[in-house]
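Here it is, the structure in full.
A single protein chain has been omitted; all remaining protein chains appear in their positions.
Moving on, here comes chain A:
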Amino acid sequence: MSQPESLAGVQEAENALKSLQIGAETDAKKGDKLKVDILLKPTGNAPIMKKKKWTVESDKPVGWIIEFVKKYLKLDSNEKLFVYVNQTFAPAPDQTVKNLYECYNADNKLVLHYCTTQAWG
């Protein structure tokens, strides 16, 4: 069982993520800030996230999600985290949530499985 995450801890993780550079859109396209629901599920020995359902801006890349989950789970920055779609393939870190949602959403949610070791090759 993982440590219960305090609300402050989550806030801290979110703030830290705001400062992340990778994939951060430089030109904030105003009216284009669509958001999508994602569901993060652990697999293998990965720790559970207390809050599974998140709403994220659709232009965020997968690399950002990976960093987000790592911060949330308080993993070391050099620890690996893998994210899978359809329990089949690992999208590239520069793939956007929007593209994945367009192709693989189920019931208006994008389900992503995460694990700390490679799960589906």
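The rule is short, and it goes like this: contacts are C-beta pairs under 8 Å (C-beta built on N, C-alpha and C of every residue); 3 or more make two chains touch, one makes a residue touch a chain; residues count from 1.
Quick note on the criterion: contacts and distances are computed from a predicted model.
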Chain excluded from display, named as in UniProt, from "U3 snoRNP-associated protein Utp7", "Autophagy protein 5", "Coiled-coil domain-containing protein 22" or "Probable cytosolic iron-sulfur protein assembly protein 1": "Autophagy protein 5"
Identified contact with the non-displayed chain, of A:Leu39, A:Val56 or A:Ala90: A:Ala90
Interface with the unshown chain - residue positions in chain A: 21-22, 24, 63, 85-86, 88-96, 99, 102-104, 118, 120-121
